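First comes the structure, then the notes that go with it.
Complex shown without one protein chain; remaining protein chains in place.
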Amino acid sequence: MAKMTVDFERCKGCGLCITACPKKIVELQKEKRNAKGYFTARCVDDGACISCAMCAVMCPDCAIVVTK
Amino acid sequence: MAKMTVDFERCKGCGLCITACPKKIVELQKEKRNAKGYFTARCVDDGACISCAMCAVMCPDCAIVVTK
Amino acid sequence: MVLERNLMKGNEALAEAAIRAGCRGFFGYPITPQTELSAYMAKKMAKAGGVFLQAESEIAAINMVLGAAASGVRAMTSSSSPGVSLKAEGISYMAGSDLPCVIINVQRGGPGLGGIQPSQADYWQATRAMGHGDFHILVYAPCSVQEMVDMVSKAFDTADKYRMPAMILADGLLGQMMEPVTFPEIKAKQPEKPWAANGHGGKRNHNIINSLYLKPEVLQKSVLERFERYEKVKMEESDAESYLADDAEIVVVAYGATARVAKSAVNSARAAGIKAGLLRPKTLWPFPEKQLKEACKNAKAVLCVEMSMGQMVDDVKLALSCSKPVHFFGRTGGVVPKPSEILEEIKKIGGAR
Amino acid sequence: MVLERNLMKGNEALAEAAIRAGCRGFFGYPITPQTELSAYMAKKMAKAGGVFLQAESEIAAINMVLGAAASGVRAMTSSSSPGVSLKAEGISYMAGSDLPCVIINVQRGGPGLGGIQPSQADYWQATRAMGHGDFHILVYAPCSVQEMVDMVSKAFDTADKYRMPAMILADGLLGQMMEPVTFPEIKAKQPEKPWAANGHGGKRNHNIINSLYLKPEVLQKSVLERFERYEKVKMEESDAESYLADDAEIVVVAYGATARVAKSAVNSARAAGIKAGLLRPKTLWPFPEKQLKEACKNAKAVLCVEMSMGQMVDDVKLALSCSKPVHFFGRTGGVVPKPSEILEEIKKIGGAR
Amino acid sequence: MTNEIILAGFGGQGILFAGKVLAYGGLMDEREVSWLPSYGPEMRGGTANCSVCISDEPIGSPLVLEPDLLIAMNLPSYNKFIGAVKPGGKAFIDSTMVDEKCQRDDIDCFYIPATQLALENNLNGMGNIVLIGKLLKETGIISSEAIKKAVEKSVPPTKANLIEANLKAIEIGMKY
Amino acid sequence: MTNEIILAGFGGQGILFAGKVLAYGGLMDEREVSWLPSYGPEMRGGTANCSVCISDEPIGSPLVLEPDLLIAMNLPSYNKFIGAVKPGGKAFIDSTMVDEKCQRDDIDCFYIPATQLALENNLNGMGNIVLIGKLLKETGIISSEAIKKAVEKSVPPTKANLIEANLKAIEIGMKY
Amino acid sequence: MAVVFQRPKSLLDVPTHYCPGCTHGIIHRLICEVIDEMGIEGDTIGVCPVGCSVMAYDYFGCDMIEAPHGRAPAVATGVKRTNPDKFVFTYQGDGDLAAIGTAETVHSATRGENIVVIFVNNTTYGMTGGQMAPTTLPGQVTQTTPFGRDPKVQGYPIRVCEMLSTLDGVALAQRVAVDSVPHIREAKKAIRKAFENQRDKKGFSIVEVLSTCPTNWGLSPVEALERLRKDMIPYYPLGVYKDKGDGKND
Partner (left out) sequence: MAVVFQRPKSLLDVPTHYCPGCTHGIIHRLICEVIDEMGIEGDTIGVCPVGCSVMAYDYFGCDMIEAPHGRAPAVATGVKRTNPDKFVFTYQGDGDLAAIGTAETVHSATRGENIVVIFVNNTTYGMTGGQMAPTTLPGQVTQTTPFGRDPKVQGYPIRVCEMLSTLDGVALAQRVAVDSVPHIREAKKAIRKAFENQRDKKGFSIVEVLSTCPTNWGLSPVEALERLRKDMIPYYPLGVYKDKGDGKND
């Protein structure tokens, strides 16, 4: 299981998590909008993730869970 | 004419002028109440009055006129 | 046990009665002619285990009441006309949030700063439009210091029962006068308030006290539900005193301090051979329509007497379906009508028949 | 000259109309659904040589209006229901100080925070008790963006004429919608205001703008004088639109946005062979009693339609001296009634005859 | 039977207290009573007055406009109210404070140097109660047991030591 | 004859502007018109929609609940309004944004990849106007001179350079 | 024989309703002296509060407006904004300005409204019979603090000049007193500076005047002055809290 997971329906695609990630491994996917119409964030390199949770701390919508 | 004169009907007998006079020559008379029922102030020693107007400056009711 | 009759100022009696009725939060702001109420609370409330706080304004006061009431505490505020206007928004919020409380208005002459003498010119505000939106508050109209006492405790109970604000609509005369008064023992227990926001302790879902409903249909539903409760209130809570009305050909309608004067006039009229009677509404909202109709069953004419330009007249006409002539005699701006003036009016109407 | 018809939002049209009517002081505080009015003023007022200031609250805003009006300037404020409640004290002061001004209420659903959709539930507040004390304000009820424009300038003129506050009682629908509108040229000159407190320049006694009268008799005199003026206002200023009422057996009474819907329903009713008509009050205070009576002369029943729980009903009954059955159909909380619903009611009443 | 009384004087002369004693007196006689102060900004440092009603029937307006009985303790209040006394009424005037003599012949006026009497009897400031004594003597509207109880009721517990003095002041007035 | 139209989509898609163009079009044809936005907190970052009425008679309620004509520019608004369209009505759906196909057989549905078409024609963000073009083609509710004037009226003076682009977008829609 | 001291012209020659020894009267006179000296009576509009000075409109010779309780600065804003060339001042008590009117005070200050505010701090609500005011001192007995103001329960007094001097719109915030002739002279200078600021369009000027309420303090007028000196000045130190001076540090 990935260390950083985004709740697809909760994410609003604001991109704040992207700015917070020290590993620069968070991106907005451009494939599928959620029901509210947003392209959501995701971690593109699970291996590089250090579970620092900075993305989650920055997320205004509590859409991110981080595990270790 | 006296240097310090008190408007008999305007004076409320508060005594603040008394505290202000450097010559200690202001007093409340105890003889006659004005229409509002107050014993009013007066200068008891016109000769000693130096026309400093401190009594008048202190009077909340603008009841004092000072001349020189 | 015979309860001792003591002389007490109306304003102080209101305060004592509130404390006895279990009021544990009083928030007020000084204004003549009701200042004694706060002064009394300042002395007595803390001893009764309650809170007296002088707020920074009438607006703050009503909102402190809102907070205390939201947490389930019996709370009260008191003011006089201009100060009550400032509470309009807050009272509308309390009504919209289904919160009980008691508001005292010791009316004075208006509009604006007006004067500080007795008046009844806030009738419309109290009964029709204490703020924006569709809502009502209970309005009690005492006519003696004793009735102030009795109505305060009634007001708290009824406010709790229907979850709505209640007002005691008094005036400077009643607030300032001393009369003999007794304080009956309070027996009724306060109801549970499972809706209160006072900490769920992990034992229930969180409670929300709120008046916002962004979806019109949902807001409409909440208003309709409230108006159903109002229907019940109308059925059960309207109250009036009927005096010599049974055979009365002229019924005087007056409330509060004015009703005292009117009663004297009615007595004089009877003494002069005129069949006069009195209907004194004790609740202004709900207006005692049934009682008024009953009181006027033999009436040829009705005389409404108020310390205002005639604000209750509409209610009197509507209650009677405009079926009888409704005359008006009023004084305003702090002038208290004289019994002789009212008698004069009664005679005029009697003669005009 | 043909005046160009442009599409304009109701709120913006109100602002533009006020500027053209000579309003030179606008003081407001943001609230949905009337924010565009302030935004428009922010852009345009300074260019017109006037003052736009966003106040710290509705209370500050109405008191800035009081100040500007006291100095003789045409001044206006605007808000929506909860914000209008906060102005209650200030409006009562302005009435008590005989000051003209214009107040806009773009009504939304209440009570409390309520919602932000259109409503007419501040009728009682506007017509009966905009604050404490015995007083009235002029209340205009536009039903289109064009009428908003026309009534703003009428309101300023009439307010000045009688030295009393005037209100435009609109709603979220009228405020938010765009419709074609033209701005007729203003020709009337503003009246002199020798009573204004704007500096006596050593040329006259000092002017005092005040509502305090500590002697009850003096306060009463000032109220009585004001009510004499009100009588004149009632005679001269009440206004209504009568539509297909002449032979109508069912007269619908509705104002503002609701009247638009009601008109559609009346048309449908006529199409269905029912003799329906419409009486649309354009002034709510003074209420157009004469016009209503005239419109109902052939009516068997009256249907009052409002976006409220039925606040105008009393006025309709009283104007008709309760001589005809007055039915009510209402929606509240921001729900706009549908023409079909009103038609249904008309049919029901028609059938019930 | 209804007694309508106005008491008037300067603030500080104990006008409201005297009115309260009367009202309590009526109450102790098991009659209906009311007490109403005039309130307003002019109270402070200015005149004070109050209305007292004592009656066998429920009291209508507690506001007395035309008193049967008047107590006047200074010139402004004397001037203000003497004309309002009902024909046949009685006025009790502190002659220490009021020089004038009433010209009306349809009322009874009593001139009592109440302030002076109080002072002479070491009851400084109890001229108000001396006047009450005189009023009771001339009208008998309150029984003597009642007035005693009334004084006890009216004096706040913290000042119980003043009860005796008040009773003495009443006596002085009664005897004048 | 009355046309009741709802336009709906995300905030930012130019829904209110498109409605204004329609309303101005009606006005230019000297008909009665009204335009009413849905307003509320959900507007921001959420859905936007507005009601437009174009009529030969005075307009009653400007609030359209059951449109004859619907323009839907995203899935939530499509879902919200498609069921409300009057039988016999027409729906214009931006198929770039809405995948679904309507199941109703009592209305006519037109699927236009409007956002895509705009993009392809260097008219990024003018999918709204492309849809207007299509609507006009299928309904003819506004004359072509009127719609030209309407665009001129609707575009703020500071952005006059966009008039051409808008007209082009209408053409694209008309041709689709 | 020269007149050394007499009533200023703009202080109307009528008796006031103030209690004996109440220093409201002194403050009135100082304002009028400044108005006379600057020759601006005809260009001045005063705004009265609700408080003991509610009837000041009968005493000042300039045009006057009676404002709702606490709202004088908003009323003054309405006048001044639409009459920028006139002088506008408010006269307000501590209940009026620092309790119910807090928002209007703070916002007219931060907006830098070009008006003069005369703030009469007598640590009580005089008009309504002596209740606690925001400025009531700790321990002070009032009608609503019968056991003395306890800051733990009724909160701490507000020091208005200190608070307002944190706001950029304030040109002058100065506290003065009227308990003695020297202090009265200083008070007048402050009031004069405030009016000059307005003339020079410098913005919001507030002069807080420590004043007495012998009646509700239960003291003689002379004792009241002593209390002002002994109890009030230590808690409310006199002085200039903010002065934008010649405008260079705007």
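Chains here go by letter, A, B, C, D, E, F and G, matching the order in which they are written, and residues are numbered from 1 within each.
Criterion: a contact is a pair of C-beta atoms (placed from the backbone, for glycine too) under 8 Å apart; a residue touches a chain by one contact, two chains touch by 3 or more.
Note that the structure is a prediction, hence the values are computed from the model and not measured.
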Given G:I100, G:I118, G:L137 or G:V176, the one touching the chain that is not displayed: G:I100
Option from C:S97, C:Q125 or C:Q176 whose C-beta touches the chain left out: C:S97
Chain not shown: contacting residue from C:N6, C:Q190, C:N210 or C:S340: C:N210
Hidden partner chain, residues of chain D it touches: 29-32, 35, 38-39, 42-43, 52-54, 56-58, 82, 112-113
Absent-chain interface as seen on chain G, which is shown: 99-103, 106-107, 110-113, 134, 151-152, 154-159, 162-163, 166-169
Contact footprint on chain C, counting only the chain that is left out: 24-25, 27, 50-51, 53, 55-57, 59-61, 63-71, 73, 75, 89-90, 93, 97, 197-203, 206-212
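Keep in mind that, in the parts below, only the chains that are shown with their structure count from here on.
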Copies chain C and chain D touch via same or different residues, half shared test: same
Interchain centroid distance [CA atoms averaged], chain A/chain E, Å: 86
Cα-centroid distance, chain B relative to chain E, in whole angstrom: 36
Sequence positions of chain G contacting 2 or more other chains: 19-20, 54, 66, 68, 127, 129
Chain D: positions in contact with at least two other chains: 59, 89, 93, 97, 116-117, 210-212, 214, 336
